[in-house]
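Here the complex is missing a single protein chain, while all its other protein chains stay put.
Here the chain labels run A, B and C in written order, and each chain numbers its own residues starting at 1.
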Amino acid sequence: MSSRRISYSQAINEALSEEMERDPSILMLGEDVAEPGGVFGVTKGLYQKFGGERVLDTPISEQALVGAALGASLLGVPTITEIMFSDFVTLAMDQLVNQAAKFHYMTGGRTSVPMLVRMVTGASGAASAQHSQSLEAWFTHTPGLKVVTASTPYEAKGLLKSAIRDPDPVLFFEHKLLYNGKGEVPEEDYTLPIGEGTVALEGSDVTIVAYLHMVPKSLKAAKILSAEGISVEVWNPRSLVPFDREGLRQTLKKTGRLVVVQEAPKRSGFGAEIAAIAAEECFDLIKGPIRRVGAANTPIPYAPVMENLVIPGVDDIVEAVRRTI
Amino acid sequence: MSSRRISYSQAINEALSEEMERDPSILMLGEDVAEPGGVFGVTKGLYQKFGGERVLDTPISEQALVGAALGASLLGVPTITEIMFSDFVTLAMDQLVNQAAKFHYMTGGRTSVPMLVRMVTGASGAASAQHSQSLEAWFTHTPGLKVVTASTPYEAKGLLKSAIRDPDPVLFFEHKLLYNGKGEVPEEDYTLPIGEGTVALEGSDVTIVAYLHMVPKSLKAAKILSAEGISVEVWNPRSLVPFDREGLRQTLKKTGRLVVVQEAPKRSGFGAEIAAIAAEECFDLIKGPIRRVGAANTPIPYAPVMENLVIPGVDDIVEAVRRTI
Amino acid sequence: MPNNNLSEYNAEFLVKLYRDMVLIRRFEERASELRNAGHIPGFLHPYIGQEAVAVGICAALGKNDFIASTHRGHGHILAQGGDPKNMYAELYARQDGYNKGKGGSLHLANVDLGIIGANGIVGGGIPLVVGAALAIKRANEADYPGSEKCKGGVSVVFFGDGASNEGSFHESLNLAALWKLPVIFVCENNLYGEFTAQDKHQTIKDIASRSSSYNMPGLIADGNDVLDAFHVMTTAVENAKKGSGPTLLECKTYRHRGHYEGDMAHYRPKEEVAFWMAKDPIENFGKRLIENSLMKEEELQTVEAEIEQVLQDAAKYAENSPHPEAKDALEHVFVETYGGRALL
Partner (left out) sequence: MPNNNLSEYNAEFLVKLYRDMVLIRRFEERASELRNAGHIPGFLHPYIGQEAVAVGICAALGKNDFIASTHRGHGHILAQGGDPKNMYAELYARQDGYNKGKGGSLHLANVDLGIIGANGIVGGGIPLVVGAALAIKRANEADYPGSEKCKGGVSVVFFGDGASNEGSFHESLNLAALWKLPVIFVCENNLYGEFTAQDKHQTIKDIASRSSSYNMPGLIADGNDVLDAFHVMTTAVENAKKGSGPTLLECKTYRHRGHYEGDMAHYRPKEEVAFWMAKDPIENFGKRLIENSLMKEEELQTVEAEIEQVLQDAAKYAENSPHPEAKDALEHVFVETYGGRALL
């Protein structure tokens, strides 16, 4: 396969474009996603390519927007929806949680909901408390929703394509700070399997589990630790639901030590679930306390100096690993 | 202190009534809480006692209802709000999560939000997927919110009073299946401290951590296990935020074995947080896998035979404890 | 067209309207009995008194048209062609229920019949039909596998006076109007949301008037007159199908019983109840059919007898339908489970 370096946001844009080309029934909806191409520019050119019948700007009405996406999906028109900042999903929780997540189940399997929601997530640029949250854990606690994350352009394109093709409601988390980062992406059509984690870095002393923007941070931490003679394996589950238990077990077999890293507040984040799985199912492999790194249990403050303290940094990861050894 | 046996719902009613009497600024809001006295009858008589100026029926508008409670609280009028079924809070998430939880913080401590939200929760009576959920974990993952639960009439009255007096936003979870259960409650005014767990049953082999309706179920399980010679300690954290880490450590010191029980779906529930705390902070005390009991990761089905399978039962708890020994 | 003039309609059609209303009434009465007898485990919100709305509205619908319903949904679903057998089986929580026992009254659905589902969330169905109409619009524009199922259709949502205060109402009407989608928003104003009278939950009388906020037509029908509901709905459907966009249609009606089984509805003034009982949609329509020599008294009795039989059979069908197995609870969380991984 030939490949080239493109940005994460371009990788997403390509996935959207190619999938909409593949399937003429797919619709895209969101606030300023059409003519303006999205606040982060991720959907640029799609309106021009597919027209206003398929790429729709909506009013500022998150509940109706997500509900409309669900209704169309129920009738066999797959939808791709953008939540401009994932914080705004708080306005659409009923449609996602009570309706979309449960439809297939409540109808005894007689309906399906091929609905994809793009969640623009994470702290970036002093956006403060209502534009910086990482809310993925809520949705992993909502049976009926799949939750997928991407940490590189390669993952973004391959996983997003799979997520669009998935017959169930999928929330696809994209981190703002990753949009401009570049990476190798094949020229050819490809998909990555949902539900399979990946070893981002091989190592033998400790496993760091990380996803989204915590993957590059963990890789940096691993580099620093390697200089100290600590060999870190970085394992990225990629999708949180489904979660690759076997992958987790495999890496713990190698290392026996676990540090779980998430950007969301530490309390009750998905990192707790990962730690709990390890403590329940891999206890035989675990050699010491399972450490978690997450944001402080505070809202996200505005001042960069405070934001830096709250959001987990490379230092925090390094420190947690050191304490684990 | 003299006491008498009253129901959990009467205990709540007394707490509401006495607190509104104590503080003439408190307002109560909700759908059908005033004249009708609430769908579950919990607020009966309060409208008659305090009048329509203080006990207000609202339209079916959860977002405005919760937002109005917040606005009044911000101006120094404490509010008590009922979410008739906690599933409906999905419609008020912005006001709770983006606004109420963060106000004190975002304003650098210059405002406060003495707001109490009663969350009627849990599965009961084949109410199916949209009237049965246990959503407390979401709110424990939202810094700025306190999360309190009650498992007996005594706890309900004492904790609710503390929660109403608390200067921060508190979500108070009440389980429908507990409403009719009776228990001893003092005649005199009393409060129970938020942030302190309680040993519901002393034991030495295994600790079960449980809250809400899982407490009585765990006590039943303990009885069965006791007949098999297994001595179970049942520890109830009462409040999830703040969480009594020291209490958890104390019980684990005794038993070294942990089973965490919740009614919510197992994945990413608050039980995961408890297990993760134990695996991180009490690893030195832990003798074997930390088991979790929670609902199956499915929506709640209608048919009782299926609901029974999904919601954790006494059997499930017994089985988990047996596997832990 | 004088919408109330029986002579405008053929007799067969009129008898069917009558029959469908009786079916709903008796279905609900029996459901209540079956619940009291312990056969139905969950909530029931009886539709009794409002039959003319469901029947009049759905009579204006055809293939490729879709409805979304509410917690008080049995009437809508029967009117849209739901089979009492599978409906009772669902209420009984059995395998032959439309939802295989997983949904119950609040979630009865069958997309093949154009029923997007009852709903446990007040106002929850309103955004869904905006999406359904979007799918219809897509199917009108392009061919793709399945597009034939909704080409040319309209989508309809039922909701109550109480629901008209939810944010979803506002957002959905705005969106449908903006996109000129083929939606009819049918508000059944039965004067109460649970135990709260309309004048204690909103400051307007005619909910139809809210259409002006969206530059959308707002129509009012007598919700106790099946022909009026049908007639007004026909106009709205025509407009939707010819691309003129959505309509808000308010049907004024009343529920005869409490909000749910068990509610004695003491909060309603006696005179109000009496006023509306005198406007019983079935009794009055039956009388008119007789007065106009379209049916005879005995024929009304025959309808009753036939329906009695249908419902007896349906209840028996439900009773004989196997219970689901406990482990069925673990199915249908996802279509694609990735070898079970998604379920853990």
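One rule holds for everything that comes next: a residue touches a chain if its C-beta (ideal position, glycine included) is under 8 Å from a C-beta of that chain, and two chains touch if they have at least 3 such contacts.
Given the structure is predicted, the values throughout are model-derived calculations rather than measurements.
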Visible chains in contact with the missing one: A, B, C
Sole residue of B:Ser3, B:Gln48 or B:Thr107 that reaches the chain not shown, by the stated touch rule: B:Thr107
Absent-chain contact - pick from C:Ile204, C:Met277 or C:Ala305: C:Ile204
Residue, one of B:Asp32, B:Asp87, B:Asp166 or B:Asp316, that touches the chain absent here: B:Asp166
Missing-partner contacts on chain A, residue numbers: 31-32, 35-36, 39, 57-63, 87-88, 90-91, 125-131, 267, 296-299, 301-310
Touch list for chain B against the chain that is not drawn: 23-25, 27, 53-54, 56, 58-59, 61, 63-77, 79, 94-95, 98-99, 103-112, 143-144, 146, 166-168, 193-195, 241-245
For chain C, the residues touching the chain missing from this view: 165-171, 174, 177-178, 200-204, 209-210, 212-216
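Basically, only the chains that are shown with their structure count from here on.
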Computed distance of Cα centres, chain C from chain A, in Å: 39
Centre-to-centre distance between chain C and chain B (centres being mean Cα positions), rounded to whole Å: 36
Where chain A and chain B are represented by their mean Cα positions, the distance between them in whole Å: 30
Residues of chain C engaged with two or more neighbouring chains: 99, 101-103, 107, 119-121, 124, 167, 333, 343-344
Contacts with two or more other chains, residues of chain A listed in rising order: 94, 98, 105-106, 143-144, 241
